[in-house]
Structure formats: structure tokens, C-alpha cells
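With one protein chain held back, the other chains of the complex are shown just where they sit.
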């Protein structure tokens, strides 16, 4: 039984971790961390957990946690994990960090985009970028996993095969992403009130969103060189789901079958990436509550571009589900354990 | 392994049955019935099932189905199950009918409210009303179970203990119910279009809704006499969930603790009925995707009334979940098998 | 030209007042009061007003405001208006108070339900309860109008004719009300975040909501005696709209035609109250953005009760629209000036 501790268990991603781990037969939660709700019953913060979770919320005592837990999930704001990690902690427990602290290899890039000083750059080199489908073998051996961002998981998986195979010019990639509101977290902000989000759609963080360098770094590895892309997130009036519509110029004439074969080569054996049938567009609802990413593409011969599309549940494959998938890999469990959730519709 | 066949598998309740049975370790689906989509791949009708269900939709051949299946779920419009059932069928397979055909013991009442002739009244006496928490022992022995309606499950469970214990005057019961739109089914009707439902709320079927006699019959059993209530359903702009707010006059002065004790006596050991803590109002979101019913109450000493509240997911405890719970009972399985779903939030 | 000042112009009701007054040919706004946004451009707080409102937000200087304005709207939390009003102010400007401060004649009742001390009870007697359809003549002569609450406007107008005519027993009235989320205001609270409200419905303030005594007082006037009712509000995942479903026991057998005649007698000439045709249930969407209240009823001979229904837009007839209607009456303008808005659908 894997003993899991969660720092930041009362955010939406933290609570989703709780939901998933409660259904995981080889894991149990030993620490419900939450600075905001110390000593409050977890089920009073999330009433869906009534009679399912009896524990109270605890402070963020990393030392004590490392003694008690085999794995620590940090579902916290940027900067916190980096300020808590140490060789001692890592010698006792594995860490899966859901924040961005260890996702970007170049500390300067991190500090530039996140506007904070990195408190433990010495651990960046060993951190593994936990996009399981791409870095599976490294994840298995990792002590410290940087769990990818929600937008980035969707963006990278959607574009990866075509970048890797050199079918598109990576510098022409434009990622237009749409997200449900749970991605904005549970903070009490006017911008996230029901009446501000409902019946509304907007772009935000245009040309400045911090998932941009993360996508660029990972797709850059696939391309074999540095790349620059455009990434624009949008806020959609729904709770869950991210849809990515990505555009790129094809470097040569290709047929549907050729591109399909490339996607299948990369994802044919991947349980959690579903390459849809011809002309079926991914919809966020088709993956809600599950760990799936649905991807597909459409060639536009008129413009020489290809439109790549991907959909996932931002709290599952975009956060807590992928974290559990990483945990499974790190502890030698079946990769899909606790994640065999059928998407819920409607 | 229980072999299950579903007639009406492409309605919302049918599809939810598929979702639940795919996660049930002792059951497998052998027949995806759907008159509207014969020969079409099930996963083309419900794209969330892509790579999870490989089968095609089949016609409603009850004879053949009875040969192949141990249990037949009929998630069909009123009248269909009654027209298909026979002694021969029942000798081969158990039936769990999600329609209203066998819920009401008095065939005249059925025909009056449903405006159709009952095609097999001879099976009404043996049919068991499948509200597991109340008729558990009878369900275990049943060949034919009438799976309760979504509104009725919520209404009855919310009021049952107080009626049974005689704390309220049952003729003063007023049930004001609110439902998500999946309860209206997947038929292509203008009234259920997004733009008609969104940003809107309305009552419908006022004083004429067909779940009224079903509630009256069941609560009448609890009261030990015939009763008349008011029931008003409302359509709410959300996919899932039913909330019941029920009002009744108390027959005597009672304290919070006394009423709480009554609820606990009936539901304290029930896994799927959660009696909330004092002053916590049930919310549909807290049970979404799960088989739970959350209930609570508030005494109003000013008026001598009590307000009883209940919330469930209309597609789970209000339909497919309860059907699986009934199946588990009928086949001697653990009652909660396949139903240990943590509510999904947000 | 009526010069209008608004205290609390950056709440949702305040902003709706701005929307309506901008379309009013005999009024102009001279003061955009907002403690939270002093010196900020109003159009930066409400971007829909870009290029329409050039003014900046101002502090709540009641003295100065009374010099500049003919009418002061207070769209503020309870207690503020009562703390600001004075004979001097009222001698210079009329006040339309959108808070509850002057709605309830018995100051003890006010203080009990609102848990605050009333700072100027001496003005309660002269304050007119601004439900235009009922108190029109008094409103015309008033200096100080207590603009009714959103739930109360809907509840009272829905039940009033039958109470007044003695067709129902007023002590059996149960008002089950459903409101869009704008009624909760623009405060940054977790409970009102999109992800908490969306796909959810709940009751709140059960048996304790502060609109209860307001409804009781007004319907009590109609009944000619004190009454006690049940009132239960619910939060619905939509921006605007209140739907009231009210239940009461009929005191005698009545026909549809008799009851219809009563409603028509009271509302037949009222522009803003629409008595719908037989069996048509009010829907909030049908009045959205307008000052209409749609009402209707259904007799249930089985239980001897009548179900009365009403729908309005909580920000218009439930707040700002009614305030403008009151202003028109107080200043001798056409009652519907600035309010001839066609409901927006979808």
C-alpha cells in the first residue's frame, strides 16, 4: 500500500487527487494538507467526501510528512514545492509536484515567466517531466516528478507526433486553447464568479501565458531545436475540460492516411490517448472525469496547414490523473491502476 | 459473471448503465439494444465509449436476449417492457425495468396517469418495487423489478422515515422537485435545446406529473393508508441532479435531535443514504456521478412545518445506479459492487 | 431631466440601474458611487459600459450628493441607507433604497431577522413600500421609498390577489423560490464561484431567510391579519431570474375561470404583470432583461390546493427596474419610461 500525502489537498486539483486515490486499491491517503483549513474536517470543505473521508486538514509539515508518506503530492501555488524540497526529504519520500517549479529546465526561463526566484534550482536537473506517454522510462526511476500543466499536457500530446516526425514546421505552431473554469482554482476572485464566467468567453494571458515556455521546451525536444510558438488560452463557461485547436504548416504534401499512421505509431498502444476516427472532432465532454486524451487532425490542402485537436479533463489527465499515473509508474504498479474511469456523459 | 442485456441502451439512462456495468467486476454487457441505431457502433453514438465498447447496437429481440442474458434492463419508454414480458422470458432471465410499467400496483391508476393500456397486468403483482433501502429482502427474491423513478426515489427516501414514524401528517406533504435536463431524455425536442433550457427555470407537469401516484403509493404504504400529496417538478439548467424540497406539517413538537434520530434509525447503516450534519443543505453537485442520496431537514417552529431535503444524481441513484444495486441484490452480489463511485466535484 | 445619484453603483443591482437609466430619456446619472472603486473609471469596472459611461466612481458623500441629485438610489448592504438618511437629506433629494432598511414597519422584526441595529427608525413610518402595482398612489407622494426585495416582489405579486380576495388560507402558503446567482451579489466568495454554482442546485437560508418577514408583512396587509408562511430560496445555475412556486390551500371550491378572473381584476390593466394563458407555466427566460412579472396558477382538485407561479428578472423588476418604476411615479413621469424593454430570448 502506497502511503500518499497531499499538500494543497483543498484546491480543485488536490480534491481530485483525493477522489482518484480513494478509488486506488494500492494507495491510501495519510495526510490531507491545507494551510487554509487546518484542523477543519476535510469533508466539511468538500461535502462530497462526507462519510468517505474522516480526516482533518493538516498544516504543511514537510518533514513529518516525509516520515509518514511514501509519496508527496504538492498541489500548491508556484514556488512552494521548490521552497520545501531537500535532499533529506527526497531520501525519504518521492515527490510529485503539480506546480510548475520543476517543469522547466532553464531556471532563467522559469524566473522570467513566473516572476519568482527559484528556491532550489539544484534539483531541477534530476526532476523528470512527468508526461508519461513520452517520458515513461525516466518517470519509473524518478524521485522527483514535475507533473505537467493542464494546457501543456493537452498541447504537447496533440502536436508531438507531427513535430517529432518533422511533418510540420514547429515555428508555425499556433495553439488556441479553451479551458473550463476549474483550471482557475478555488480562490475567491471576482473574475471567477459564476455571473462573470457564465454566458461568456474570453481570451486571457495573450502572448504571455506561462504554459508557453513549457510547451516550447517539450516540443523543442521533439523538434531537436529551440522553437517559438503562439499559445492563447480562453476561459469557457464549463467546470472541466480543455480543448486545444492547434495550427501548423505542413512541410510537405501528406495524405490523411500518412498522418493517421504517424499518430497511430505514437499512440496506438497508449491506453490513455485515443486517436479518433476520421473527421470526428474531440469534445471535452467525451473525456470528462476520465484520464483520456482524445486527439485528431484535419488537413487543409487549401492553405497547406494541418489543424490538430486534443481534448482532456484538466483535473484528471491535466492534473490529478496524470499525477496518479506517474505515481503508478514510480512505484511499479500497473500504470492505469485507479484510472480506469469511464468518461461520464452527459 | 452476470450477463446483462440492455434494451434502450442509447438513451441517457441506458448509457449510464453501460458506464456503470463497464466498471462492475462481476457483470458484462452482452446486448446493446437500440431500435434507433441498429447496426451502428455503440461508440459512434456515444463517443465517450470509443475504444471501450466495440459492440454494435442491436434490435429488441426479447426472445434471443433472454437466451443470452441473465438479466435484462429495459431503459425504454413506458409500455414497452409490459408488452415484451412473458412467463417464458421471466423463466430464463430476470428483468429490471427502468420504465414505470410495473411500479404501480393499481393498473387503473397506471392507465389513468400514463394514458396507455397496460399490456401485461398479470405480472404486476409479482413485480417488486426496487427501492433497495426499503424493499431489500423482496428484491433479493425477485424475477421482475420495477426500478423506481428518479423523482420518486429522491422524494420517497427524503420523506420516508418521518411518514413511517408518524411524525408528519402525510396529506400535508408538498414535494417541490428540481431536476437536471438529462431526465428529459435524449429525444430531439425544441424544449430541450440548449438555448431553451440554459439561463432558464420553469415548473412543468404541475399537478399532473406521473411520478405523483408512485410517490403516493409508496409513502402510503409507510403511512398505512392512502395519501394525497402535491408534487411539482422543475427543469433546471444543469445536466444531472435532482433536488427535492419537501414540506409537511409536524403532528407534534419535536426537537432536532428527535428527528435526526429517526433519520439515523432508518439510514444510519445505509451506505448510499447520507444524513447530513445539522444545517447542511443537500446539493446535487455533492452527489454527482455517484449512487448517494444526501438528505437533511429543518424544523420551522414558526409554522409547525418541517422542510425535508434530498439530492441525488438522477442517472445514477435515480436510474442506472439503482438498477445495478437491484441487480447486485438479485444475484447475491455485494450490494455496492460497481457503485463505489466517489462523487465528482466540481 | 431627473438628476440621479447611485450609491453602490458597482454591485450588480447598481450596474443594472446604470443600464436602465442610460436608456431613460428623462434621467441622467450625476453620481456613480462606489466605496470599493473610488476614482476608478466606471467603465473599467464594468467593461460593457466602455464608451457609454465616462465617469469615475466616487465616495459616498451623502451631503454633496443631495445637493447635486434629485433622487438618490442606495444599492448598498443593509444598514447603510439607514445610517445616512436624515431630514436634511430628504428635504433636498428623494431616496429610493434598494436595501431592506425601510421595508419592514416593525423595527424589532427588522433587527431580529437582520441582526443589526436600525440607525434611523424615525423614518420608517414615512417610508413607502415601493411595490408599484399595490402602493402606486403612496409612491407618487413619497420622499423615501423602500424598494422591495427580489424574492419578495415575485412572491407577493404571485399570491396577492388570492390572499386579498380570501380564496386561500394565507397560513398555508409555502413559497418555494429559485433564483439566479446575480442575486448573491458581486462579492468574491467561494460559494459563488462558477465551479461551485454550475451544475448544482441547493436550498439555503431554509426557514431563516430574511425575505420571509417582508412577504409576511405585505401579504398580511392583504389578508387583514398577521400571517406565517414558509419561504425557501434556492440557488440556480443561471445569471438572472427568479421563479416562485407557491402552494396554498383553497378555502372553497373554485373553478379555473373564477381564479383567472381574480388575477385579471388585479393585473388586467397592469403593464408589467402578465397573467399567462391557461396551463402555460412562467419561465424566467421569458422575462429576462425586462420589467415583466409573469404569473399563473394551477388548481389541484385532488389535494384542494392551488399552485401559484411567478417569474421575474431579479435585477430588473426585482431591483433596478422597480426602482426606476418608483422613480417615474415619484417624479410624475410615465410609469414605464425607460422600462419598455422587450424580454431577450434566448
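Which chain is which? They are A, B and C, in the order written, and residues in each are numbered from 1.
Everything that follows uses one rule, which is that a contact is a pair of C-beta atoms (placed from the backbone, for glycine too) under 8 Å apart; a residue touches a chain by one contact, two chains touch by 3 or more.
Bear in mind the structure is a predicted one, so any value in this text is a computation, not a measurement.
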Query raised in the report: So which of A:309, A:329 or A:342 would be touching the chain we can't see?
Result: A:309
Report summary line: Given B:197, B:262, B:327 or B:341, the residue that touches the chain left out of view is B:197
Report task. Using the definition of touch stated at the top, determine which of A:33, A:130, A:149 or A:282 touches the missing chain. Result -> A:282
Report summary line: Contacts from chain C to the absent chain lie at residues 12, 15, 19, 22-23, 46-52, 182, 199, 239-240, 274, 276-277, 280, 283, 285-290, 294, 340-346
Report summary line: Per the touch rule stated above, chain B touches the missing chain via residues 12, 181-182, 186, 188-190, 192-199, 237-239
**Report entry** Residues in chain A touching the chain absent from view
**Finding:** 171, 174, 176, 178, 180, 195-196, 198-204, 206-207, 228-230, 232, 234, 236-241, 243, 245, 247, 281-285, 288, 298-300, 302-303, 305, 307, 309, 311, 346
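One rule holds in what follows: only the chains that are shown with their structure count from here on.
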Report task. Moving only to chains each one touches, count the minimum steps from chain A until you reach chain C. Result -> 1
Report task. Give a one-word verdict, same or different, on whether chain B and chain C use largely identical residue numbers at their interface, taking over half shared as same. Result -> same
Query raised in the report: By C-alpha centroids, what is the most central chain here?
Result: B
Query raised in the report: So if I superpose chain A on chain B by CA, what angle comes out, to the nearest 5°?
Result: 180
Query - Separation of mean Cα positions, chain C and chain A [Å, integer] - result: 46
Report summary line: Rounded to the nearest Å, the gap separating the Cα centres of chain A and chain B is 36
Report task. Mind pulling the residue numbers of chain B that touch at least two other chains? Result -> 199, 239-240, 283, 285, 288, 346
